[in-house]
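Here the complex is missing a single protein chain, while all its other protein chains stay put.
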Amino acid sequence: MDRSLRARLEARFAGRLTGPVRQRHDETEIRIRPADVIEVLRTLHDDPELEFVVLADLCGVDTGTHMQVVYHLWSAKTPDWLRIVADGMPREDPRCPSLTGLWPGAEWMERETYDMFGIIFEGNRDLRRIYMPPDYTSFPLRKDFYLADDAARSPGGGVRHMEQTQAPAQATPRVVRRTVKA
Amino acid sequence: MTTVNRAWGHLSLRGKVIIPLLFLVLIVGPIVTILFANVVGPWLADLLGANPQIVRFVVAIGGVLLFSIPAAFIIIYMELKVIAFMNLRIGPDRVGPKGAFHSLVAGLKVLTKEDFTPTGADHIVFTWAPVLVFLTAVMTFLVIPFGPGLVGQDLNIGLLYLFAVGGMSVVGLLLAGWASFNKYSLLGGLRAAAQVVSYEIPLTLSVVGLILLAGTLSLNRIAEAQAGWFTDWYVFRQPLGALIFFIAATAEANRTPFDMAEADSEIVAGFATEYSGMRFGFLFFAEYVNVFIISALLVTLFFGAWNAPVDINSILALVGLSPIAVTLDPASLGVGPLFLMLVVPVVLTVIFAVPFYLARSTRPAWQALVLGFLLFILVAVGLLFLLAYIGWPWMAGLVWFMGKSFLFVYVFVWMRGTFPRVRIDQLMGFAWKWLLPAALLNLFVTAAAIIIVKS
Amino acid sequence: MSFIPGIGLVRGMSLTLRRFFQPKATIRWPEEKADVAPKFRGRLQLLYDEYGTLKCETCFQCAQACPIECIDMGGIDTKGRFHVHWGPPETYGERREESALRRSGRPVADPMYEHYESVDLVALDGILEAHDFDPKDMLAILEETQAAYGYLPVAALKHISRITGAWYATIYGTATYYRHLRLEPPAADTAAPAGEAQRGIEAGYRSALDAALGHVSGCPS
Partner (left out) sequence: MTASGTPHQHPSLDDPRIMLDDQIGQFEAVPPYPPRTEREAEFYSLRDGEMFVNMGPQHPSTHGVLRVVLKLNGEQVVDLDPVLGYLHRGVEKLCENSDYHHIISQIDPLEYVSSLFMEWAPVMAFEKLLDVEVPRRAEYIRVLTGELLRVSSHVLYQGWMALDLGGLAPILYSFIERDEIVEMLAAVTGQRMLFNYFRIGGVNGDLNHEFMSRLGDWMSRAAKQHEANIGLLNENEIFVRRMRDIGRLDGATALRMGTSGPNLRASGVPFDVRRAHPYSVYPELEFDIPTRGGNGGGDSLDRYLLRLDEVSQSIRIIDQCLHNMPDGPIMARLPRLLRPRPGRAWAAVEAPRGLFGTYVISDGTDQPFRMKIHDPSFVNLQLVGLLMKNNLLADTMAVMASLDPVMGGIDK
């Protein structure tokens, strides 16, 4: 646990934290609103006192009531992993700003999160399904997605389709492909 | 008609086979025989008697076709086994002793597989491209001298013919790549075209120096010019030319490290991607026949062709003996050796069997006899071979030629087992930036040397 | 890469030529068999003893431990009363459904156990909380449950299993191992839920045995 990191984070992001800075083992956790993601992570990356240059992970979480996007960062300035939880996205239409401007490598991780949770990362240029087939309609890691055996014996008549249609609003406009003659 | 039909229906399967055969034998056979004996035969005999060249040509083509298949089989087996050994594997070992019949069985497998034509492919071109590839490969055999007098056609422009026909194979590859309606095939075909066309130039130029030295384009004459000690081989007079020829010929035959056309880790199998069955077999065969041809060419042009590296007669003369000369003419031996052939095997078998019988007391007599017979065959074949080697110059030439050729085949296989593949732009750059200037340099130096020596 | 061009190629070729003559690494299966490590665990099998009967004691440990649920087991307990089973939920519908529905935040009735009487679980929740939901204190939990209800209702066992996370089979095993724990109400011979026939036969045997030995029936020491 790095107490000084906690102090630095609290000083830097006083208004943006939605909860206390939590520390356990070698992890420090802050919670922010999804709207602040870009600003907070840019500060974390650029600030010479913080310098979190390595994006270790980006993942989505479905808590059952709302969606989260969780980032794990590493910096040489602290012995802790930093966890940033962008909390409180509605399950019906979860939206979060994309991190691809800061870490272009976040693109595929965001695609994966979109594929699995339906979280739309605004600004990601290539937000399409990455694992599941393109005509797939549901988001497998959501909590209301049952596995085959669960679905087969749910109480409501015994049969439930695994694929539930989630319909987040339009991510990017539809483009018709054309052959460009140069 | 119905009667015939009904009768046919009553026949058993065996009858259905035998009766048409009988019909053929009894009716068609005599007619053909009479026709042949009275009309075609004399005409043919006159024709052939007047033109022995045609006989020679037909026999040569038959011999070449018959030779190319086992040669390819042997090279395929060699490649499997040698690369396996270099990879610390055993390789094929199930069919035949040490897997020797593996390539034969693989050939059978290729024959029985479905011959598949992909949708969208150009059927005619797709079918005939492998034939073209195979044919060009086999046709080059015609001018290669396997031994003194053992040459299909001793063309006076043999080398030119060889390059011309060899260059034609790229048309087949290109057609195969184009007709397959597959992008990998297309890329492979185009790569093959670019590569073969580029390497044709240094390949040809590297031999020009040799032609200046030999003063002929006939492969037979070039071979004869290298008689004597191994220092007379052209590789010692044209080392740069030999090196360029070696590299360019490797590229010409699409062998590793220049196997761009069928780079399996890049373009799956290149022009052969869509081929299956015997059409694939043709492409496959052609590749290995090509390997033999470039080895044979290397030997013919630079490594003394059929000549032994050591001139035994000169050594004997030095020691003070006269050259060994055995004339083998089986017809002049008379009836005596026939009796000998009846008696000698039996006696020798028994004599050879005695030590086996005595060595282990538990061994039954028939086993000892079998062993003795095998030993006798070994000895007899060895003696006959030695006799033939001494007596027939073409036999000695063939032995040396094949030995040296397969040594180079081994080298090509060895290279395949060792090297990674070069990239296409490096390949082309190497041809145009290095090999071509070097070949020109070789040519100029040779020409200058000839002028200086002569003047 | 050396300064002399081609020397690397020559070295590579010399290396492969050396390998050409080295002993080969191939194992010619099936003529030769590779050695298997003594600890190798590659295959599941049921063992038989010398009389040809299964050695399996139906302890369920293998089925519990199998992460991909390729082992399933089922049967009636020795007294013929309760179905005890483990395995894929397609077969039995025991646990997986709960887990999924628990996640979706909905309570669920278990159709397998619907015919068992339902009990008021408030007391049981208190007991579990007192033991900190710890499955290690299972015996104490069961004892207190029995004290509260007079016996161990199946619904209570299921609840314990769900809350503590202990396998139902384990709890059931504990409950049937200790003789002072009982799964039926003390005077509930008529309310036996299953295995009526076996129970009747068994009761006959037991009364005969008791009569022979002079014991008082239904009082485990």
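Going in written order, the chains are labelled A, B and C, and every chain counts its residues from 1.
Going forward, a residue touches a chain if its C-beta (ideal position, glycine included) is under 8 Å from a C-beta of that chain, and two chains touch if they have at least 3 such contacts.
Quick caveat: nothing in here was measured; it's all calculated off a predicted structure.
**Student:** Out of all the chains shown, which come into contact with the hidden one?
**Tutor:** By the stated touch criterion, the chain not on view contacts A, B, C.
**Student:** With the full complex in mind, choose from B:P257, B:G281 or B:G372 the residue touching the hidden chain.
**Tutor:** Answer from the full complex: B:P257 touches the omitted chain.
**Student:** Could you tell me which of A:V61, A:M89 or A:I119 touches the chain that is not displayed?
**Tutor:** A:V61
**Student:** Just the residue numbers, please: which parts of subunit C touch the chain that's not shown?
**Tutor:** On the side of subunit C, residues 1-2, 5-9, 11-12, 15-16, 19, 25, 37-42, 65, 67-68, 96, 99-100, 102-103, 133, 135-136, 164-167 touch the unshown chain.
**Student:** Residues of subunit A in contact with the chain that isn't shown?
**Tutor:** Interface with the chain not displayed, on the subunit A side: 24-27, 29, 53-57, 59, 61-62, 70, 72, 74, 76, 79, 81, 83, 102-109, 112, 116, 125-137, 140-141, 145, 147, 150, 165, 167-182.
**Student:** Take the complete complex as the reference. Which residues in subunit B touch the chain that isn't displayed?
**Tutor:** Spelled out for subunit B, the touching residues are 83, 86-89, 181, 183-184, 187, 191, 256-257, 259, 263-268, 416-426.
Rule of thumb we're sticking to: only the chains that are shown with their structure count from here on.
**Student:** Need the most distant chain from subunit C, centre defined as the mean of C-alpha atoms.
**Tutor:** Comparing chain centres, B lies farthest from subunit C.
**Student:** Compute the distance, rounded to whole Å, between the mean C-alpha positions of subunit B and subunit C.
**Tutor:** One centre to the other, that is 70 Å.
**Student:** Going through subunit A residue by residue, note those that touch at least 2 other chains and give them in order.
**Tutor:** none
**Student:** What are the residue numbers in subunit B that touch two or more other chains?
**Tutor:** Correct list: empty.
**Student:** What residues of subunit C sit close enough to touch subunit B in their complex?
**Tutor:** Touching subunit B: residues 9, 12-13, 15-17, 19-20, 22, 24-26, 28 of subunit C.
**Student:** In their complex, what parts of subunit B are in touch with subunit C?
**Tutor:** Listed in rising order, the residues of subunit B that touch subunit C are 82, 85-90, 93, 414-415, 417-419.
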